[in-house]
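All protein chains but one are shown in place.
To keep things simple, chains are lettered A, B and C as they appear, and every chain counts its residues starting from 1.
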Amino acid sequence: MKLEYTAEHQAFREEVRSWLKANVPAEPLKSFDTEEGFQQHREWEAKLYEGRWGMITWPEEMGGRGADLLQWLIFEEEYYAASAPLRVNQNGIFLLGPTLMEYGTEEQKKRFLNGMATGKDIWCQGWSEPNAGSDMAAIRSRADLSEDGSHYIINGQKTWSTRAVWADWCFGMFRTDPESERHRGLTFILVPLDSEGITVRPIPQLDGLPGFAEIFFDNVKVPVDCRLGGEGEGWSVAMATAGFERGLMLRSPARFQETAKRLVELYKANQETADEDPSIREAVLRAYMDAEAYCLTTYQTACRLMQGGKIGAEASTNKIFWSELDQQMHATALKILETRGELLPESPDAGDVGRWLDGWLFAQSGPIYAGTNEIQRNIIAERMLGMPRK
Amino acid sequence: MKLEYTAEHQAFREEVRSWLKANVPAEPLKSFDTEEGFQQHREWEAKLYEGRWGMITWPEEMGGRGADLLQWLIFEEEYYAASAPLRVNQNGIFLLGPTLMEYGTEEQKKRFLNGMATGKDIWCQGWSEPNAGSDMAAIRSRADLSEDGSHYIINGQKTWSTRAVWADWCFGMFRTDPESERHRGLTFILVPLDSEGITVRPIPQLDGLPGFAEIFFDNVKVPVDCRLGGEGEGWSVAMATAGFERGLMLRSPARFQETAKRLVELYKANQETADEDPSIREAVLRAYMDAEAYCLTTYQTACRLMQGGKIGAEASTNKIFWSELDQQMHATALKILETRGELLPESPDAGDVGRWLDGWLFAQSGPIYAGTNEIQRNIIAERMLGMPRK
Amino acid sequence: MDFTFSEDQLLFQESVRDFLVNEITPDKIRQLWETDSGRSDELWQQLAEMGLTGLTVPEDFGGLGMNELDFVLLAQEAGYVALSEPLVNSVLVATPLLSECGNSAIAEQWLPKIASGEARAVVGLAVNKLVEDAHCADLLLLEKGGAIYAVEAANASLRANESVDPGRKLFAVDFDPAAAVCLAEGGAAQALINKALNRGALGVAAQSLGLAQRMIDLSVRYTSERKQFGVAIGSFQAVKHHMANIAYKLEYAKTPVYRAAYDIANDTPRADLSVSHAKLAACEVADLAAKNSIQVHGAMGYTWEVDLHIFMKRAWALNSSYGTAGFHKNRVAAVLLADNAALGAGATF
Partner (left out) sequence: MDFTFSEDQLLFQESVRDFLVNEITPDKIRQLWETDSGRSDELWQQLAEMGLTGLTVPEDFGGLGMNELDFVLLAQEAGYVALSEPLVNSVLVATPLLSECGNSAIAEQWLPKIASGEARAVVGLAVNKLVEDAHCADLLLLEKGGAIYAVEAANASLRANESVDPGRKLFAVDFDPAAAVCLAEGGAAQALINKALNRGALGVAAQSLGLAQRMIDLSVRYTSERKQFGVAIGSFQAVKHHMANIAYKLEYAKTPVYRAAYDIANDTPRADLSVSHAKLAACEVADLAAKNSIQVHGAMGYTWEVDLHIFMKRAWALNSSYGTAGFHKNRVAAVLLADNAALGAGATF
């Protein structure tokens, strides 16, 4: 065990920091759940790509830096500390990208990875269906191979597709064997969202913005070379993606540590009134420690993976921990803000409310998406502890 | 709504108070989980009976005062405020007593109620069996009617029988129809514990004292006039008992309000160190309010019952509320006591620890016995909220 | 000693509930969100016709002459439908303040109009910083520098703020004391302000009970219908227990709220304590109801389309209104930690 950064790490951190200092927009971008903000974020992705900071863990030949997980964590720390924009293409670069590298043909890699990296193609995912939320194996949307074998004809409906409203491509699973059940007979297919027969219906989220959408497929033709992996092998391809999703990449400790830091500052600035409610001080201390613990455990996992270990139940323990932490921190901030906590930040009398309310609304999704925390607890009990399934 | 006591109530309160003041032993009795303490408590029951304070809600002709529920609550308030001894015969007077009055023959009432009231016969219950804890309908102990119909022959085993070690009688359910399943074919029978064939094996509880026991029945002969209600009707008789058990009688708000009061006093006496941990002040405030709320809701229920209402889901909501409150209060007290919290009160350096540790150990049983809190939550969800069973 | 409501009180609750549930549907709420004022004169007139706007107006002024205890169950129903019209604050805060302020001219001028539904009065206390529904008020009763002023709408300048709850309309209000009537100053004002705060907190508490109940009802229905893994998700024990946890805590929040209503109506010495307990307990259960309800709704609960958010946001927004949790905890602590505090068994009533 050695809990110190190497000189190389320090130098890398400096490099990230100075690039971000020079490039992070002074004015925060608009929400990428608005059309204008989406465009702004797409441009930011392009700028990141130019600096080779778009996906540093990708190989150099794909525009990355072949960074290891520790460098990734350092990058993220600097990224969040600099309040750099959120990643509008996170589904592409973090989920589909690594999956493509593992399962894609050479041609597919060439075709898709660059557009993804540059922000030209923004990807959304097509996992859930109206009756297949936590139960992904209940997918019913069909992809039928044409008689000549040249394309699939897709029919059905996907839902909860984040940022699908202005995205360019969708990746997801479709049932290619109509006789099949559960996780057999599913195929992983990449679909251009401007295809004929596609209707995207925005779903307004808690803040009223169309953060996700339903996607309807009505005889949508997709060339067979848009299939990732073999026909009927969608489940194992998807599981690789889900593994990444639930892993550490999307839930950087840095994000929660910066929130904890802002919470401590908010508490200090309002300590006199906040201390009327002893649960606030308690919650602030806990938030700081939990964010630290999340960072420590992530570093431990990263080191373990770098030494050849595999992701185990961390996917589920992490999910519960960060999502509850995030909710808790935002709830505490709103308490500290007292009556101004309910105000939208643009309100003239909102004062120092910052983005806490937005963050609070967003934090509501944490315990729900990517497998509810109830599902995660089942997984921990059954797979990690070996408790009886039925 | 009128939240004031009548002059009559006030007078009654005064009467209780002065009797208790004159009669409650100056020295606390020993634990009734010891043989000596059991005897002391039996004598206390006799003294209560002499003063007609043993079971004030019983009719006057049975040694009670025909008190209504409000008087009962007032009595309990004074009883706990005076730190009067716990009731060693609570299973008899609160559970079996009312059931006997409802289901017993005149002869049975005459035979059993007086001995119960005077403390001559201390009762324990025989509900649970090794494989029928929360699932009472899984009872397997058998009572076979003799050929001449004069007595039952009981075989089997009961467990978790509180205070059975020195008790005189046991009441419980036995399977009289060997072909029957679940809650059919069960019969409610009263069994003298000095019968031949009975073995009582003490079970030491967390504090090491034999607070409950297993009872083994090996061809135990019990006269048929010890049956309460009809043969095979045990379930409905028992349910009446369970209703009382889970009702308000055994869990007086007074008990928790006195604990909350002592907790506030402990906090005040140790405030400087206690305030290092903000969760303590929070917990103390909460304890007081929750104990108040428990009192308020109990008064509301009592008033509703006196106006002809029926006990509904209160049985389950109460159970969860008081048992969690009790645990919480004791946990907080032990935190306030810091390192001396782990000491047995007789220890020379225990200082002001009082009975908090004993209370903490006892509080562990709250969420478990008389139907675990998980079972109670199921009941609330299914019966009160109408959620689907499966 | 009788801790139950009268037949009349329960019947009134029932008829108000029937009216509100039929009129203030989620669809109607969404329609009102789209309007400028977010308020409906027609609805206000209907409430007036039922006697609600004049419930606490003395009979001499055309009201029903009832009290806070008569209204508490109705405030609960207003919470159940997330009513946005300023009824609860009008009945519980503005009307009693007008009645008790000692300025009979103002009272005589406004109370009959309030009872008839012709005029609306709102109260702005410093503790709330902003004033709810100032835009639809004819009369504003405003705390400023420790005094209370009656300000006619024309003399108040409003600056609109937006709440997370689209049904709430909040305004910073400015006025020239010279163009207003000072109703009370000094100790008299402090006493009135404290009463107004208690009544407002009672209103928040009662509405929170209704909100919690509504979220339970929506969630139970949703989870009984929604299937996953081949069964209704409401049959999963984790989902049941999320709901049971709200339900049992709600039972222990109701009685403190009812006691607080009684204590205010009867001006008992324990009213501050009762109100603080009531508000803490009721807001906490509404908070829990929001948390657990969105969780059992899954992704649906995170949308604008499903009705749940109407009630969640109201619960969140009301939480700090009329005194934060910290404020009320402090009031409870002051009583508990006082020398010779009357605590323990027998000290409740």
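The criterion applied here is as follows: contacts are C-beta pairs under 8 Å (C-beta built on N, C-alpha and C of every residue); 3 or more make two chains touch, one makes a residue touch a chain.
Quantities reported herein were computed from a predicted structural model and do not represent experimental measurements.
Q: Per the definition of touch given earlier, which of B:197, B:232 or B:367 contacts the omitted chain?
A: Answering carefully, the residue with contact to the hidden chain is B:367.
Q: Identify the residue among A:32, A:235 or A:294 that touches the chain left out of the display.
A: Only one of A:32, A:235 or A:294 touches the chain omitted from view, namely A:294.
Q: Per the definition of touch given earlier, which of A:112, A:235, A:321 or A:369 contacts the omitted chain?
A: A:321
Q: Would you mind spotting which of A:70, A:240 or A:344 touches the chain that isn't drawn?
A: A:70
Q: Among A:81, A:153 or A:198, exactly one should touch the missing chain; which is it?
A: From the options A:81, A:153 or A:198, the contact with the absent chain belongs to A:81.
Q: What chain C residues would touch the chain not displayed?
A: Within chain C, the residues touching the omitted chain are 236-238, 241.
Q: Spell out, residue by residue, where the missing chain touches chain B.
A: 128, 131, 133-135, 138, 159-160, 203-206, 208, 273-280, 327, 334-335, 338-344, 346-350, 357, 361, 364-365, 367-369, 372-374, 377
Q: In the complete complex, which positions of chain A touch the hidden chain?
A: 1-6, 9, 13, 70, 74, 76-78, 80-81, 252-255, 257-258, 260-261, 264, 268, 271, 281-282, 284-285, 288-290, 292-297, 299-300, 302-304, 307, 314, 316-317, 320-321, 374, 376-378, 380-382, 384-390
FYI, only the chains that are shown with their structure count from here on.
Q: Please indicate the chain closest to the centre of the assembly, with centres calculated from CA atoms only.
A: Ranked by how close its C-alpha centre lies to the overall one, first comes C.
Q: Among all other chains, pick the one whose mean CA position is farthest from the mean CA position of chain B.
A: Centre of mass proxy via C-alpha means gives A as farthest from chain B.
Q: If you tally contacting C-beta pairs, which comes out ahead, A-C or B-C? Let me know.
A: Taking the two pairs in turn, the one with more contacts turns out to be B-C.
Q: I'd like the Å distance between the centres of chain A and chain B, where a centre is the mean of that chain's Cα atoms.
A: Using C-alpha averages as centres, the distance is 53 Å.
Q: Calculate how many whole Å lie between the centre of chain A and the centre of chain C, each centre taken as the average of the chain's C-alpha atoms.
A: Centre-to-centre distance between chain A and chain C: 39 Å.
Q: Among the residues of chain A, which ones contact at least 2 other chains?
A: Those would be 278-280.
Q: Do you know which chain C residues sit against two or more other chains?
A: 239, 329
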